[in-house]
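Of the protein chains in this complex, one is absent; all others appear in place.
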Amino acid sequence: MAEAELAERRHEAAYNDRVMFGFWVYLMTDLLMFTVLFAVYAVLHGNTAGGPAGRELFSQPLALAETLILLTSSFTAGLGMIAARRGRKQQVLLWFGITFALGLAFLSLELREFAEFVREGHTLSTSAFLSSFFVLVGTHGLHITSGLLWMAATLFFVVKRGLNAPLVRKLTLLSLFWHFLDIVWIFIFTVVYLMAFV
Amino acid sequence: MSSTEQTTKREHGTTASYIAGFVLSVAFTIIPYYLVTRHVVSGLPLLATILGFAVLQMIVQIVFFLHLGREKSPHWQLSFFVATAGIIFVVVAGSLWIMHNLHANMAAEASKKLVNGEAIYQIGGEKTGACQEARANHQVIIRDGSVSPLHIEAQLCDTLTLINEDDMARVIAFGPHDHHATYAGEAELVLGKGRGKTITLSESGTYRFHDHLHEQTAGIFTVAPQ
Partner (left out) sequence: MKELLLGRLDWHALPHEWFTIGGTIGFILLPLLALAVLIRIRGWKWLWGEWLTSVDPKRIGIMYFIVAGFMLLRGGLDALMVWLQQAMAAGTAHGYLGATHGYLSADHFQQIFTAHGNIMVFFVAMGFVFGLINYIVPLQIGARDLASPFLNTLGFWLYVGGVVMVNMFFGLGGEYAATGWLAIAPLSESQFSPGVGVDYWIWSLQISGIGTTLGAINFIMTIIKMRAPGMTIWKMPAFTWASLCSMIMAMTVFPLLTATLFLLFFDRYLGTHFFTTMGGGDPMMYTNLIWMWGHPEVYILVLPAFGAFTEIVSTFSRKRIASYMSNVLGMIGVSAFALSVWLHHFFTMGAGADVNAFFGVMTMFIAIPTSVLIFTWVATMYKGRIRFTTPMLWFLGFIAVFTIGGMAGVVLAVPPADFQLHNSLFLVAHFHSNVIGGVLFGIFAALSYWFPKITGIRLNERIGRYAFVCWMVGFCLSFIPMYILGIMGATRRLDHYDASTGWQPFYILMLVGGIVIATGVALQLVQIMASFMQKRRLGDTTGDPWDGRTLEWATASPPQSYNFTVIPEAPTRDAFWEMKQRGLPKRTYEDIHVPKNTAAGIYIAAFAFLACFGFVWEITWLVIVSIIGVLAVFVARTFDDHTEHTLTAEEVRRLESERKQRDEAARKQKDTLTPLNIKGAEDMGLLEFARTVLAFGWDVLKNKRWRRWQKQS
């Protein structure tokens, strides 16, 4: 029976390896999709069509706060992964719970910013600059939302089924996704919020 | 089991590595933030610096959070990432170069010539500055190196025809000989032997023109506004 168990474990390990690699390839495709949005922003950010430019709209402290919140959530997700690999179910729920809360805080700050712009009459149909701003930052926000939904579903199953191998694998992929979103945000922070004031 | 834990540690990182990554990332966020808000530097150097910090922070997070480069050989994930980075560069740099080039070549001056030549006086409701229809025509004859009449008085949206009746080609440019200007998008008018060319006078003011090959052959036209 030991031989069969070894074969099973090898089958699992090979499967995990494949899935990790495949998810990484998917992240590359997502990165390329974001690249188009960045390229469009870079080309069109000066076309304000008589409306406001980034310099007049963006709040630097808000951008810094969002960045630090997301960065911290990426860190806590990493701590959650260490706990997952050690099989510590309570710690997993704790750290990923904090990650979830921070992600939610990030989203709410972003939505408040959007709502404020819209209230002042600066919508995505005002100018090419605003279109590219809303779509670039909004797409990132949509990805964060998907990540949060994924996190909620996974944590739900962790509570229900306990921390089994498939769930650890899912948490690994989720944390990859979450780190990747933080990396994209670094560039949004730099290219959108900081560059507006250069 | 111990070998799996070892690979785990090496490939997936320890608490210490996450803390190191976090601290570095915070630093690489705060520094460019302060550089921008405190206007320490400005312009292109500042842009290059903050982009540099962004790339640095990305590398920090890739190494400390994503643990790239620590998988056993062959390093597929690393290769795919490097290839993707290359393509991102091509997409962004290529787009910026191309779009900049297109705008430079299709910009106001160049399109002025186009809209004047085709009498496109409005696009989507916005006026282009071109003339809707031509009015009077003025003729200037260049013979034996002299221009007659020397001074043309015209109204906005008249047309001016320059005719070269000499036995050599002439290249008519605007402005003084050492510092050419453009008029209504036109930079140069090449007049072959016995040929003429017509331009629409869509800009008001007084303008000189001369044969770039023989600068003594010169004239003036004044365009009175509506």
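Every chain is named by a letter (A and B) in the order it is written, and numbering of its residues begins at 1.
In this text, a contact is a pair of C-beta atoms (placed from the backbone, for glycine too) under 8 Å apart; a residue touches a chain by one contact, two chains touch by 3 or more.
No experiment lies behind these values; they were computed from the predicted model shown.
Undergrad: For the chain that's not shown, point to the residue among B:Ser17, B:Thr49, B:Ser95 or B:Gln155 touching it.
TA: Here the residue in touch with the unshown chain is B:Ser95.
Undergrad: Contact with the hidden chain only, please: which chain B residues?
TA: Touching the chain left out of view, chain B contributes residues 74, 76, 83-84, 87, 90-91, 94-95, 97-99, 101-102, 104-106, 110, 123-124, 126.
Undergrad: Can you list, in ascending order, the chain A residues touching the missing chain?
TA: Listed in rising order, the touching residues are 4, 7, 11, 14, 17-19, 21-22, 25-26, 28-30, 32-37, 39-40, 43-44, 47-49, 124-129, 131-132, 134-135, 149, 153, 157, 164, 166, 170.
Everything that follows uses one rule, which is that only the chains that are shown with their structure count from here on.
Undergrad: Using mean C-alpha positions as chain centres, tell me how far chain A is from chain B in Å, no decimals.
TA: Averaging C-alpha atoms per chain gives centres 35 Å apart.
Undergrad: In the complex formed with chain B, which residues of chain A make contact?
TA: Going by the criterion above, the answer is residues 20-21, 24-25, 28, 31-32, 35-36, 38-39, 42-43, 60, 64, 67-68, 71-72, 74-75, 78-79, 81-82, 85, 176, 179-180, 182-183, 186-187, 189-191, 194-195, 197-198.
Undergrad: Quick one: in the complex, what on chain B touches chain A?
TA: Touch residues, chain B against chain A: 8, 12-15, 18-19, 21-22, 25-26, 29-30, 32-33, 36-37, 42-43, 46-47, 50-51, 53-54, 57-58, 61-62, 65-66, 76-77, 80-81, 84, 87-88, 91-92, 95-96, 99.
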